[in-house]
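Moving on to chain A:
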Amino acid sequence: MMLLLATFLSFVMIATAIWVILTPSLLKAIIIFAIVSLVASVSFIFMQAPDVAITEASIGAGITTAIFILSYKRVSEKN
Partner candidate 1 sequence: MNSVLFLIVIPLLGAFLALFGKKANRIVAILITAFTEIFSIMIYLSDKLPVSVAIGGWQAPYGINFVLTPLSVGFIVLINLAAIISLFIIRGEKEYQFYSTYLVLLAAANGIVLTGDIFNFYIFSELTTFAITALIAYPRNRRSTGAAIKYLILASTASSFLLIGIGVVYKTLGTLNIADIASKIDLLNPLTLELIIVLILTGIFVELELFPFNMWVPKAYFAGTASVNVMLHGMLGTAGAYIIARILLTMFAVNGSGMLVNANIANAIIVIAMLTIFVSEIAAFNEKKLKKVLAFSSMGQMGLIIFGFMIGNEQALTGAFYMVVANFLAKIILFVLTGEFIAMTGSDNWEDMKGIGRKHPVAGVSFVIGSLSLMGVPFFAGFWGKLAVIQGAMSGNSFMITGIVIILITAVVEGVYFLKISHTFFLKKEDEKEFNAKARIHSIVIAAALAVIVLAIGVHPGLIENNVNRATNEILNSTSNYVDVVFPGRY
Partner candidate 2 sequence: MKNDKSLLLNILAIAFLAVLAYFIYSVATSNDIGIKVTDNNVVENRVAYRYLNKNVLDENSKYEWGGKAEDSAANVVTSIVADYRLFDTSLEVIVLFITVMGFGLVIPKENIKIKESTELLYHWTPLLMTYMLLVGGYMFINGHISPGGGFPAGAIMSTAILVGVLAGKQTVSHTTLKKIEAIAGTLIFSIATLGFFLKGSFFINFLEGGNVGDLFSAGLIPILYTLVAFKVAAELSGIYFEFYEGGEEHDNV
């Protein structure tokens, strides 16, 4: 069961990562990247690494996305 779930998570992660690269919209890419990070942090729990999971969720998914979106506002305000 866990194995199945892990496989599913991996597929979600890879599919979303490809989506990030291919989508032409920047904002969409940033939001989808947050999903990649969140799924990665769930994967860390699967690999028995709760410390890393918490750090990845708060820093990788939270703060990185926040900085990306704030920057996006600055670079897109003129067009």
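With respect to how the candidates were assembled, all candidates are chains of the complex that A comes from, given by their letters.
Simple rule for what comes next: a contact is a pair of C-beta atoms (placed from the backbone, for glycine too) under 8 Å apart; a residue touches a chain by one contact, two chains touch by 3 or more; residues count from 1.
Quick caveat: nothing in here was measured; it's all calculated off a predicted structure.
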item	value
Selected partner (touches chain A in the complex), from 1 or 2	2
Chain A to candidate 2 touching residues, read off their complex	24, 49-51, 53-55, 57-59, 62-63, 66-67, 70-71, 74
